[in-house]
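All protein chains of the complex are present and in place, except for one that has been dropped.
Moving on to chain A:
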Amino acid sequence: MWYLDTLPKGNYAIIDRVEERTAADPISARLCELGFVPGESVKIVATGPVGADPIAVTLGTSRFALRKGEAARIVLRRPV
């Protein structure tokens, strides 16, 4: 299993799915609404100054800052 919080900076990957940590996880739901859905490609553009947390992710034309715990809900696959 390969998650967004372990994607090295500068590399692209494709979102495979978003996992739920709890039943009806509100964070997973919000991630989906923000466009973190299967098939989209993501890239890490920056990491925070302390402990490389949070991370800045580009997703299509938007970019978001996620804490690692949030990013760890997003399962990735390699781009083809």
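Just a few scattered comments:
Going forward, a residue touches a chain if its C-beta (ideal position, glycine included) is under 8 Å from a C-beta of that chain, and two chains touch if they have at least 3 such contacts; residues count from 1.
The rule we apply is simple: contacts and distances are computed from a predicted model.
Missing chain, UniProt protein name, picked from "ATPase", "ABC transporter permease", "Ferrous iron transport protein B" or "Electron transfer flavoprotein subunit beta": "Ferrous iron transport protein B".
Of the residues in chain A, those that touch the hidden partner chain are 21, 26-27, 29-35, 37, 45-54, 56, 60-67, 69-70.
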